[in-house]
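Heads up: the structure comes next, in structure tokens.
All protein chains of the complex are present and in place, except for one that has been dropped.
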Amino acid sequence: MPDPSKHTDPAGPAGLPGLAGPVGMNVDFAGVHLKNPVLVASGTFGYGSELSQEVDLNALGGVITKGISLRPRPGNPPPRIVETPSGMLNAIGLQNVGLEAFLNEKLPYLRRFDTRVIVNIFGESVDEYRAVASGLAGVAGVDALEVNVSCPNVKSGGIEFGTDVAQLKGLVSVLKGSTDKPLIVKLSPNVGRIADFARAAEDAGADGISLINTVIGMSIDPRTRRPRLANGTGGLSGPAIRPIAVRMVWEAARAVKIPVLGMGGILTADDALEFFLAGASAVAVGTATFVNPRAAPDLVEGLSRFVARENLPHISRLVGGVITGNA
Amino acid sequence: MPDPSKHTDPAGPAGLPGLAGPVGMNVDFAGVHLKNPVLVASGTFGYGSELSQEVDLNALGGVITKGISLRPRPGNPPPRIVETPSGMLNAIGLQNVGLEAFLNEKLPYLRRFDTRVIVNIFGESVDEYRAVASGLAGVAGVDALEVNVSCPNVKSGGIEFGTDVAQLKGLVSVLKGSTDKPLIVKLSPNVGRIADFARAAEDAGADGISLINTVIGMSIDPRTRRPRLANGTGGLSGPAIRPIAVRMVWEAARAVKIPVLGMGGILTADDALEFFLAGASAVAVGTATFVNPRAAPDLVEGLSRFVARENLPHISRLVGGVITGNA
Amino acid sequence: MRTHRAKIRERRDRTGPYRSLVLDAPALAEAARPGQFVMVRVSETTDPLLRRPFSLFRADGPAGTADILFRIMGRGTSMLDLLRAGDAIDVVGPLGRPFPSLPGQEIVLVGGGVGIPPLFFYAETLRRLEPARTVHVIMGGRTDGDLVVREEFERLGTLVQASTDDGSAGHAGVVTDLLQPFLGPARAILACGPAPMLRAVSEMAARSNTPCWVSVEERMACGLGVCMGCAVPVRSDHGPSYRLACTDGPVFEAREVLW
Partner (left out) sequence: MRTHRAKIRERRDRTGPYRSLVLDAPALAEAARPGQFVMVRVSETTDPLLRRPFSLFRADGPAGTADILFRIMGRGTSMLDLLRAGDAIDVVGPLGRPFPSLPGQEIVLVGGGVGIPPLFFYAETLRRLEPARTVHVIMGGRTDGDLVVREEFERLGTLVQASTDDGSAGHAGVVTDLLQPFLGPARAILACGPAPMLRAVSEMAARSNTPCWVSVEERMACGLGVCMGCAVPVRSDHGPSYRLACTDGPVFEAREVLW
């Protein structure tokens, strides 16, 4: 059973200036005070400015940026996306502006809002990860780092950091020493036992974990006989993977004491509630934003309504509350 | 690249009495001559007699039975199924009539048809698996065994045979010594690197592999706060998982020389073609039968039409034919 | 072959959230027996993926029509509600075991909400075959809109009593409040409705030695006996076990079912 005390601090953050959210929705996640437990997932909300006409960032618990690497990356050739039943595959190839341009051109915009900024980072070697983390250390306006470990370790033969417990531990330990920011480790679902990876992240010093990243998939066009993505394989996201995500959040949350950020196919408040009950202290909206640009703020409203309707003193009361067995 | 010679024998089986299928569709799979490469997946077609009004079994390459254990099993309490986006979760709990009743009451019916019968087997210990395999050894009308390894090894702490390379190898070696039938090992998708498990099965003597079994998932009802399945978690099947299945078939087929039976979310001929191109020599139809009871025979027709339209000498020409890179 | 592409001949708004459809499906209409059901595909896409089970509400062999009556519950039934006369739907059936034919006995039909349609089919069929047989109907629901096809039952000449939770029509309470006078070995109960209702009816029947059959609802993936998804806990010679709602049922002898 998850330790409820780790998930939130109902009394605390409501008192912080500028962080008052709707009653009972504020959450302390891995040392980051969120006005509500709804974030937007990395890679599905750009750098935060693109949807300014549709989404008031002040309404969100936080924004997780597109993954940032040390240098800019051009990404993969098109086609980069293909629709699948109730989901989509993407092979963006981690296109991003690079650390420097992020700090100079993207972060200042995000800092104008009363929301938390979590920077998603990645690299192709431990050194590159460390360089990005160091480059963000002490930077005002960056509230936490989310480490995307679904990236092949080029130096050690291309095995993903996130699919090897030892590599994951090593990476997280190094990063923990390179930053003053809370460290959220984003787990890959492409593993056998997710609990092992959750524990490895915790043991190595992670302040929180997030999951799930996309599930590796492939789609082939029988007419051209080619993969529908130029890259061959891609990452599956969207409602199709929600049952997998809920199960993994449930398994991971029971294995660790650090808080869990749940995501994977969330469209509506009902979907998000599955993640809270499974043990997530906060949730992120990903692919849903493509379908409904206002998916994240709509989710905040939907969850507030649920909390009110069920007369819950605080949304944290749901965390890990799934009733299994015949209780 | 898969070895095309392993996948089929275009000249051979067409000459066998009673096995002539539509031109260019017959396949030699792991030593089993199939009149066409379309089977029905274990657990989705009962024991073969239930759909006699809708499906002429003579039209199918083969029938894979519901998983059989040594003794009858009652299965899990309801609810056992729940719909998810483009998929479903099931937790049937491997309900089955047991080996003896299968031999006496179910097999005789199947033997009346000109189709191949593959018996799906499982157990909770190596001994139990062996007992089922031995009980089927030499039985006329049983053309091959498919080993469901997604079953916890009760004796060794409940880890699934199919998610631990060493356990998988051990199990397959033992079974190889207990039966004269071709052995098809059905891989679990709930692992990190599927290629490792494919190779382990091959090394231990498997004649073929089949994949994917269902992906573990969970669904929670926010109103009751209980899992929607009485069992808590269940297996995800249907179109939602197809991109995962195609990717895993592609990875597994490149790793082994033995043939691959592909399944996971196949509804139509276009879906099945993805599996052939990814490296499968034959395919199985699962959840689709629930949506369209005639899904399997319709698939045979759809594939025949494709082979004819594309002027292919034989469907095996597609196997592993996905073009990756810029060729 | 139990798969049919059926044209909708007529669509009707019933009370409250209830709708009925008359389907052009001669083979289905010919074969259908009261208590059997059909699996209806509500969408041609993969979401929702699975078919939905509905009891047959009527069947007219000579006319070649089979009817269903449904309540708008969730996504699937909302999509069905969009269909209009002239549209075609994909139906599998008839499936499952029908209610028993019970020669001679007075029949007591006990139904709640979406459990009412198969009882109407039973009553109508019996009226045609044996116009003189006494048929009692006890129907219940949350509110008066749930007393669907009450008038049709009355027009058939059955003796109808009704209850509603909110007292908006009939007795304020539940159907079992009305059942007592109809118990006894000379009558036979056929019941269909929510599980708590069926359990209560079964218990009253058992105590009073009234023969009783219930039609149960369980989540179904295939409706055909191949997925083993629709397990119903039952008493058997070797202790508790499961039977399949779709092929062993949906109609079971009440004393067989473990509630």
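Letters are used for the chains, namely A, B and C, taken in the order the chains are written, and counting of residues starts over at 1 for each.
Criterion: a contact is a pair of C-beta atoms (placed from the backbone, for glycine too) under 8 Å apart; a residue touches a chain by one contact, two chains touch by 3 or more.
Bear in mind that the values here come from a model prediction, so they are computed numbers and not experimental data.
For the chain left out of this panel, the touching residue among C:45, C:101, C:134 or C:209 is C:45. Touching the missing chain, out of A:46, A:152, A:170 or A:232, is residue A:46.
The residue from B:24, B:46, B:61 or B:85 that touches the chain not shown here is B:85. Touching the chain that is not shown, out of A:25, A:88, A:183 or A:248: A:88 (per the contact rule at the top). Remark: the residues of chain A touching the chain excluded from display are 43-46, 50-51, 53-54, 66, 74-83, 85-88, 90, 92, 95, 238-240, 267, 287, 289-294. The omitted chain makes contact with chain B at the following residues, 85-86, 239. Panel shows chain C; residues 43, 45-48, 75 of it touch the chain omitted from the view.
Following the convention adopted for this analysis, only the chains that are shown with their structure count from here on.
At the centre of the protein atoms shown, by the Cα-centroid criterion, sits B.
Shared interface positions of chain C, defined as residues touching 2 or more other chains, are 46-47. Among the residues of chain B, those in touch with two or more other chains are 85-87, 238-240.
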